[in-house]
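Apart from one protein chain that is not included, each protein chain of the complex appears where it belongs.
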Amino acid sequence: MTSLADLPAVERLPYDIARIRRDFPILKREVASGARLVYLDNAATSQRPVQVLAEITRFYRDHNANIHRGVHTLSVEATDLYEQARAKVARFIGAADPREIIFTRNTTESINLVAHGWARKFLQPGDEVVISEIEHHSNIVPWQMLRDERGITLKYIPMLPDGTLDLDAARSIITGRTRLVSLTAMSNALGTIVPLDAIVARAKAVGALVLVDGAQSVPHMPVDVRTLGVDFLAFSGHKMLAPFGIGILWGRLPLLESMDPFMGGGDMILTVSMERSTWADVPAKFEAGTPNVGDAVALGAAVDYLSALGMDAVRQHERAITDYALRRLADVPGVSIFGVPDAERRGGVISFALEGVHPHDIGQVLDTKGVAIRTGHHCAQPVMLALNVPATARASFYIYNTTDEVDALASGLEEVSRFFGVRK
Amino acid sequence: MTSLADLPAVERLPYDIARIRRDFPILKREVASGARLVYLDNAATSQRPVQVLAEITRFYRDHNANIHRGVHTLSVEATDLYEQARAKVARFIGAADPREIIFTRNTTESINLVAHGWARKFLQPGDEVVISEIEHHSNIVPWQMLRDERGITLKYIPMLPDGTLDLDAARSIITGRTRLVSLTAMSNALGTIVPLDAIVARAKAVGALVLVDGAQSVPHMPVDVRTLGVDFLAFSGHKMLAPFGIGILWGRLPLLESMDPFMGGGDMILTVSMERSTWADVPAKFEAGTPNVGDAVALGAAVDYLSALGMDAVRQHERAITDYALRRLADVPGVSIFGVPDAERRGGVISFALEGVHPHDIGQVLDTKGVAIRTGHHCAQPVMLALNVPATARASFYIYNTTDEVDALASGLEEVSRFFGVRK
Amino acid sequence: MAEPGLMEDLYREIILDHYRQPRNHGTTIEPTCSADGANPLCGDQVRIDVALVDGVVEAISFSGQGCSISQASASMMTEYVKGRDAAAALRGVEAFQQMMLTGEAPDIEGFDDIAALAGVAKFPARVKCASLAWKTLAQAIAEGGGSVTTDDGSR
Partner (left out) sequence: MAEPGLMEDLYREIILDHYRQPRNHGTTIEPTCSADGANPLCGDQVRIDVALVDGVVEAISFSGQGCSISQASASMMTEYVKGRDAAAALRGVEAFQQMMLTGEAPDIEGFDDIAALAGVAKFPARVKCASLAWKTLAQAIAEGGGSVTTDDGSR
């Protein structure tokens, strides 16, 4: 296991947007119409820089082997690279010990792991799990399944019309029977940044654990588990420059140690006989079967890339773009923006409607201009229900986006309006 | 969803070992001692050809986006590539319908999916699951966990001293109470090819389902689910030229449709409200959260590579190498080989002992000669117990291995003997 | 639009016309059978009311919300089936689904306007939008009611 002290330091680079964009060759791509790509679907998945792609290739060309400390050179190298990636992720989020980092497939698996390994072991019928109305389906469905299977009670902190959580309601919803509060740090549908502090304080006061869904926060702003004061943090590599197929669950070590394993198989055992098996220690206990070594190593490179930029600089860049976009889109006739109006309280995610045009049609026409946005329910149907819309159009930004690209979105929307020419 | 009819045909190539080796640049690598790599740890994981690595890079550089049929160009392309990979895998194993292919992380997750989605739904206390003494831990531990949680009975078909299964015993172990027989098609510890036919017939006669752990068969020999006559087939991409992080569960469509989902989250739902959710159809129902799109697409390239060689030719090559190795190693003083003596009844896996030298030391000294083998229990502790050894040394072959490499192994072993110079 | 080829494949003038002025939309009829259709991924919803008299569609009406493609397709569908018998209506559904697979307009009476939707086949994300009303019609006529979705587990 690589310790944090063994990791080389990452050198900080200035935030040079032209250099950053050169690291993402896909941004030079054209779509079928011949228009240059304007990628504004980052909340769904980010693009990957050449440094991360090179790391994948380097791993497979030079070091590829299965891990578990085989005695041969390749296996030793692959094991070291895998454990180094774990340590890089630990450092990135301020975890004290690399063993607190469990590699999963994605945020969804991370949350399901907690539902199986912790909640199914420790919760009794009548115990309460509190989530919110603005959660992604990944932080709703596992708890509904647990409720239906085990008879726990599932409660929701309601959303206010501006897309923020009703913090007053939260205080009375979190009670002495609450065992877990599981909340997103940022809504992927509306961009709302959730003020976790107040809710964490309330949860701690009643003795509940807190799981933070960091799928939209860890890629976009500084996140430090020491200051968060929570118990679990789940996030996905693919939204932060890493490949698909690698996700992370961070948990406090004693908590992870107290949990049951999730899946059974190779690598998560200490001993196996026909009669019974004993479990390996954390983190191996939760990583059954051959892990996704290659993509974990590439995640390490992604984390290095972000660390070199500095997450404070990343957040600052995105806040500036979001601020510009909020103002620029407000000027487009017929556009209405959902959620809080200021970039201070939201991440780089803007959900909007265009009068008289269905989101699908917006997305389709923008695509011919090269502008890639997402349309639909964004895996947050309760938010759609609360807003009383079937779907929204959503633009979302990342480290490489520019105000020019926001302009392309805005002028694209003006054309959409003209094209459909309807004012219902 | 790409249909089988839409897939382009794969052109068959002659089995040219020199050309094949050029596709794997890692085979030119040297280890620290300066010796050229001789990679004989293929049962743990295979190496990856440049075609597969190029596919990963191409995907991320040119088409990367999240899927679910977003309206923008990249998302449509990524969705198509992902679904095309599913169809390629379906064709590779003779599945009638791409929807029968579920993408998981690895064989281990595929088996756990069946234990959760099927067994936890349909099995009652007292129902029997039958496995064998030669299973990989991945096909033991999930059933032990199910037994301890649900009170089912877990029975083992015993291993005979030559590493084959006791088929007579199997007939009486599989009874009217047996609901599932879950068996490996080939032992990763001993190479034994399991004669599935007889066992499948017995299982079908008592109305039990059959799951085949194809982790060691699908990469190495023709496997066709139509002729196997089984219900589930689990295997891993990383053992068949594809990246880590992508596994496969094939199941008969009506069976998959009858099952509960495993994990909850995005993409596996049809509708979500705060009160309840409904599930998407197969295969989406089992693929919660953002899938490993990049590695699935690369798996498609791996399957194309193997199809171009032809799995009959792959098997023929490995049988020849194994036959040579069995004879060559038998000539090395002090070597004893576990398992059946003929290459007809075993895959390209040879577990052996060297008198007076612990497997760890064998592996370590061979590594300085560049020869990479695996030592340990190979995630099959019950086999070690039955053989009454703490561990074995294991050499395992794949499409690129040569008889020269077998010679390197054999002469390496002779040096190991000389070096330790002990005859206890 | 800047890119005539692509955009016009999808948004033919006749489609926009049906979208802006949907036929048989929200009209009050006395239905003998009805069905609801949903496309959960997009949030599209449609309700189809049909008055079948002596096996012939005497009146039909649709309501709901959706994108231009789903609304135009629903509007065209109602025009096509009105006055036809149930068998002809179901043949229309069949022909429409086929058109979504092949991108080729079928040679069938009454499909002149509808043929404008053939271009949708090139946009897999939109095929479900175009098909929604037709699937729902089939449910109403063949099953006498109920609800359908366009989701089939595919991405």
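Assorted remarks:
Should a chain be cited, it is by its letter among A, B and C, assigned in written order, with residues numbered from 1 in that chain.
Everything that follows uses one rule, which is that a residue touches a chain if its C-beta (ideal position, glycine included) is under 8 Å from a C-beta of that chain, and two chains touch if they have at least 3 such contacts.
None of these values were measured; they are calculated from a predicted model.
Considering the entire complex, the omitted chain makes contact with A, B.
Touch with the chain that is not drawn comes from one residue among A:H137, A:R179 or A:K285, which is A:K285. Among A:T271, A:Q316 or A:S336, only A:T271 touches the chain that is left out of the view.
Checked against the full complex, the candidates A:D23, A:E55 or A:E83 give a single residue touching the omitted chain, namely A:E83.
Checked against the full complex, the candidates A:I20, A:A35, A:L53 or A:I67 give a single residue touching the omitted chain, namely A:I67. Although one chain is not drawn, its touching partners on subunit B can still be listed: residues 32-35, 357-361, 364-365, 368-369, 375-377, 384, 389-391, 415, 419-422. For subunit A, the residues in touch with the chain missing from this view are 1, 67-71, 75-76, 79-80, 82-83, 99, 267, 270-271, 280-285.
In this text, only the chains that are shown with their structure count from here on.
Taking the CA centroid of subunit B as reference, the farthest chain centroid is that of C. Each chain gets a centre from the mean of its Cα atoms; for subunit A and subunit B, those two points are 31 Å apart. Centres computed as Cα averages put subunit A at a distance of 38 Å from subunit C.
Chain centres here are Cα means. That of subunit B falls 46 Å from that of subunit C.
The set of subunit A residues that touch two or more partner chains comprises 32, 360, 364, 375-376. Counting only residues that touch two or more partner chains, subunit C has 40-41, 123, 125-126.
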